[in-house]
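Just one protein chain is left out here, and the rest sit where they should.
As written, the chain order gives the labels A and B, with residue 1 at the start of each chain.
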């Protein structure tokens, strides 16, 4: 089953790939690798999840924020590859969680991204991951996420 | 001298490559590059160094934590390559230090990883490094470390 059919079956509509928020590009390809810039949980042009996990936001909010970042990252991969069926591997997800002192639920939050990638790309979505807490985030976003993928020639 | 002989001579026993703590994989290969997921200082299934540098842990604890993360990362490289003699270069070490306000000893802490890699891989272990302070870390680990390596075809 192609990825677009899969997305339809899952009821997932990819957003427009968000523009960069400053003087850089949202994705770049070098050799067979596509790198995305750090994706924020933009939805319809707004940050959908603002604030810090562990004080202003719940772990479930964080999960949804990570999922939204991943949707945006996949939209970038589509813009970069022209066709998501050309993605051979999701190589790496770097997840940064905007969090207050004492918050330790980073893995659960970032599963919002990992679960989405597994649903959509199945065995090609198996990835490595970095999960870190960040004291202050651009635009007060709850999560920032970068994705690296391997693409067919 | 092969790397396994070297490890024996140094008295270093590689741990079992730790499993991922959530919905992702501990390593992935793309082209000639192996990326590990963020490694924590697991030893025998437990986080061996918990807490923040600069308040709960000493710099020496941090050094040992970084060394343990690097041991785990090298165990992942072995699982990925099948044979550590196939590792041509340690390309990059990303080191994240869980630290309290005012802690600045990140370079000394991460030398725990860099020194180990130099002992084991010698000139092939020459790597680039990123050293950052992190306010909150998954599982309250003292250090998180990711490694990128170049492997033979």
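Points worth noting:
Everything below uses one rule, namely that a contact is a pair of C-beta atoms (placed from the backbone, for glycine too) under 8 Å apart; a residue touches a chain by one contact, two chains touch by 3 or more.
None of these values were measured; they are calculated from a predicted model.
Only one residue in the set B:7, B:48, B:79 or B:132 touches the chain that does not appear here, and it is B:132. Across B:23, B:99 or B:146, the single residue that touches the chain missing here is B:99. The set of chain B residues touching the chain not shown comprises 31-33, 54, 89, 91-93, 97, 99-104, 106-108, 110-111, 114-115, 118, 126-135, 148, 150. Although one chain is not shown, part of chain A still touches it, namely residues 20-28, 30-31, 35-38, 94, 96, 134-140, 144, 146.
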